[in-house]
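One structure is given below, encoded as structure tokens.
Of the protein chains in this complex, one is absent; all others appear in place.
We call the chains A, B and C, going by the order they appear; numbering starts again at 1 in every chain.
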Amino acid sequence: MKLLQSRRTFIKATGFAAAGLAAPEILRLGDRAWAAEEIPVGIMYSLTGTTAIVEKSMNQCAQMAIAEINAKGGVLGKQLKAIIEDPASEPRIYSEKARKLVIEDQVPVIFGCYTTASRKAVLPVVERRKGLLVWPTWYEGEECSKNVLYAGSAVPNQQLENSLPWLKKNLGKNKLFIVGSDYAFPRGMAKTSKTICQKIGMEVVGDEYLPLGHTEWASLVSKIGSSGADVIFSNVVGDSIVAFYRELRNQGYDFDKLPLCASTTTEVEIKAMGGEYAQGSYVSLPYFQTVDTPQNKTFVEAFKAVAGTDAVTHAAMEAVYIGINMWAMAAAKAGDVAPEAVIANAGGLSFDAPQGKVTIDPENLHSYLTPRIGKSRSDGLLDIVDQYSEPLLPLPYSSVGETAEKRICTTQGASL
Amino acid sequence: METFVIGLSIASILFMVALGLAIIYGTMKVINLAHGEMVMIGAYVTVLATKHLGFSLYWCLPLAFLITAAFGLVIERTVVRRLYGRLLDTLLATWGIALILQQLIRIHFGLALFGIQIEGLGSDLQNVPVPIELQQSFRFLGANIPAYRAFVFTIAVLLGAVTWWLVYRTRFGNQLRAVSVARNMAAACGINDQRVNALAFAYGSGLAGAAGVLVSGFKTVSPDMGTPYVVDAFLVVVAGGVGNLIGTFVSAGILGEVQSFVATWLNDVYGRTVLFAVVILILLFRPQGLFVIKSR
Amino acid sequence: MSAAANPILRTRGLTVRFDSIPVVRDVDLSIADGELRVIIGANGAGKSTLLDLLCGRVLPSDGEIWLRDRNITGIGEAAIARSGIGRKFQTPSVFKEMTVLENLQVASNRQVRVFENIFARLSGKPSEKEEAVAARTGLLGVMRHRASELSHGQLQWLELAMVLSQDPQIILLDEPAAGMTADETDKTAELLLDLAGSHTVLVIEHDMAFVRTICRTITVLHQGAILAEGTAQEIEHHPAVIEAYLGSATLSHA
């Protein structure tokens, strides 16, 4: 209750309401004490609504990871107890459920969110109420919160620094057309791309955005054709992806002649559009189901045991797995699950994830990840055609010129 | 030229969805907000029929038409019928139907609660195999024309023609028009107006279902795919003039082209904005729509 | 044609076409102050359309409408109503879910602009004027009843009462006795005669018997144009009218 009594300035002014504070605790709805041997943790991925397609699998993966940790004895000798909320793909409800988890259930950590919009809605809650969000998805960066652990989530430099030079060097392509859904991630990616292109001598011949969920791609695809581009970079998200790839095929494009590299087309979307539509296109992400590590083999097997044999694993899901495990490691190191303690001890921790070694950067709480490029096969999985030998430093503000030498996000916060 | 062709193809989908809506709205002045879900059901029929029955996309057209028509019939009989004359209420009730239909697909018609999963349902995106001959594109008058979009256009024109014949050249059509102009009078003349309503609703839904088949081949199939279509289609109907098939045809053409050209010049967001502005302008200067059957 | 000395309402060359078919053709009408005028004609002669034109429901394709020295063509229904023309429809059009009193209150409120009404309070009791109108139309006993509970005849009177509380200079009545019992019809006729003089009344009627009981001047519309004008007797012996209606026998049942 200590948290709840801060900032009650107004209440003191009204004796009437102040009486309320003195009301017996038992009258207050919803307070409940957790069994001392359990640690409640919040899981908040949409089970309904538009982004449920991906978030459902993230929810499954989170439960799997928690079960694994509990099987190994839990955290600090206590079992984790998952409180699962369904934010229904709406920022409004994300915010409401986050409040419930942080204030009512008093969880020390929320594993959740998939879109940046949902994270932004949750942010005020965890920042003001001193909670902790473990954020999984690759995103546009441009954020430096001290109440968020960006474990496993790639930022633009980790998807672009490898792929753009690779497209130029290995495929000999020079004219880039950037397409994306209309929101911060694709726009941030485009900005970082432009910086990198300038450096390596590629030309950006166009960047265009379509509303999320938009499925009429004809005009934009024909614009790509007439722009003179020789390679496409796609930051299209969600169900638009299927329509986009199909439209490319329908208008007679051929990925051998006009290659396409995507940042958000995972195994899930490829499965949905049919492997033959994506065949031959590239994706740049730190994780694919086909990554060849022993950890990944067990991860894929474990997930299929939970979700069925034809389930696929994908990068966002792997990030959920990383996040939960790293949180558990940090809590163990701190000897405490309190958000400040976990954050203070997360920096520098390393975890052998399915994708390989992942390390939390102590400055910005983002993760060192291994950039990879995959090429789609007809069966909907991807062959890895290029990968870094070492994890790459995360630069969340690369879109506005952050470099390894000139950091914008540090332990002190962001300085733009 | 390519922009024009794209406009045509946007227009053909708009037209197919709007046609059903126009018939339903024209006959019983009911706006069916679950109309988009009829498109969705059409698409899911395609998914299931191709997956489990080995149907090709072509055969899914009549199948989806029949199944969605049946859905339409049920909706009309159980809900819409009780709400004639309460337009705004129908709007709400059909939105409720839309919610239910979407969720039914997501939870496998409730079977998921018992642990039964049907491949092709659920909240995932689905995919529909497109016949290989429709995956090509060909050159025509110097423009690159995707075969699939040409196919969509052909079907749209064909269905438009069939509908026109049905409405203006058959006994059923006569009754339909009679009911839409003067319900009581038609009923007094011995036309079973309830039957006409039910059939019109079913036919309109069936058209949406057929549109769903076509959409499934080049757009995304998911439970909430249908929602955006209703508003666009309704704007087409309004702009074309209520109860006027030719008007619907022409306004779908105009709005499709407007969207396509603006989208090419600026972007799709402005394409939609301008489209909406055009509809408002049409309403401003021709409140009855582009084509009006003047009557007393 | 008709040349009233001091016309309160005049139309000049009033014409309306639907799909280029003229429904009202070149009608010149002139109604004197305080006159009770009846318009008759076969079905489709354009009678109701003529009333629609006068109250602004239909815009004329040609021609003008003057109320005293004001041209009211095309100024909109509400403005026409405010300038002093009240309209009663053939099928009673009242606010069904409201009580008789509320109906009268809406009608008798002559401050019709939004801003005049925002803070205006309502009285739970009828004003003197509302009471007088209700008494005149025999509705005093049902003031608190919902309009939907009234009989058909009462609905007709309610609508008439509403039109009266508007304080119109001219009242347009479309078959006021339609659907009434003989008793109610007599009462209506009485009421109309009572009104004439203090109001100018324009009535459309089918029922020749009713017309004879109330009427002074009759205008005959035929295929949208004025065929004849005069007293009942003149009309019944007017050759053109007889020709158009194949004899007065038909006319009396028209």
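The working rule: a contact is a pair of C-beta atoms (placed from the backbone, for glycine too) under 8 Å apart; a residue touches a chain by one contact, two chains touch by 3 or more.
The working rule: contacts and distances are computed from a predicted model.
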Unshown chain, UniProt name, "Urea ABC transporter permease subunit UrtC", "Hydrogenase-4 component E", "NADH:ubiquinone oxidoreductase 30kDa subunit domain-containing protein" or "Malonate decarboxylase gamma subunit"? "Urea ABC transporter permease subunit UrtC"
For the chain that is not shown, enumerate the shown chains it touches in the whole assembly. A, B, C
Contact with the hidden chain, among B:93, B:179, B:198 or B:258, goes to B:93
Filtering C:28, C:64, C:102 or C:207 for touch with the omitted chain leaves C:102
Where does chain B touch the missing chain, residue by residue? 31, 79, 82-83, 86-93, 95-100, 102-104, 106-107, 110, 112-113, 227, 231, 234-235, 238, 267, 269, 272-273, 276, 279-280, 283-284, 287
Where does chain C touch the missing chain, residue by residue? 55, 57, 76-79, 81-82, 86-87, 93-98, 102-103, 105-107, 109-110, 112-114, 117-122, 162, 166
Contact footprint on chain A, counting only the chain that is left out: 1, 3-4, 7-11, 14, 17, 19-20, 23, 27-31, 47-48, 84-86, 88, 90-93, 95-96, 99-100, 103-104, 116-117, 120-121, 123-125, 128-129, 142, 182-184, 187-188, 209, 211-212, 399-401, 414, 416
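Note that only the chains that are shown with their structure count from here on.
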Most distant chain from chain C by Cα centroid: A
What is the identifier of the chain with the smallest separation between its Cα mean and the overall Cα mean? B
Interchain centroid distance [CA atoms averaged], chain A/chain C, Å: 73
CA centroid of chain A to CA centroid of chain B, Å: 37
Pull out every residue in chain A that's touching 2 or more other chains. none
Chain B-facing residues of chain A, complex: 48-50, 52-53, 56, 182, 208-211, 213-216, 218-220, 222-223, 225-226, 239-243, 246-247, 249-252, 268-269, 271-274, 277
In the complex with chain A, residue positions of chain B that touch it: 2-3, 6, 9-10, 103, 106, 123-130, 135-137, 144, 146-149, 217-222, 224-225, 228, 259-260, 263-264, 267-269, 271
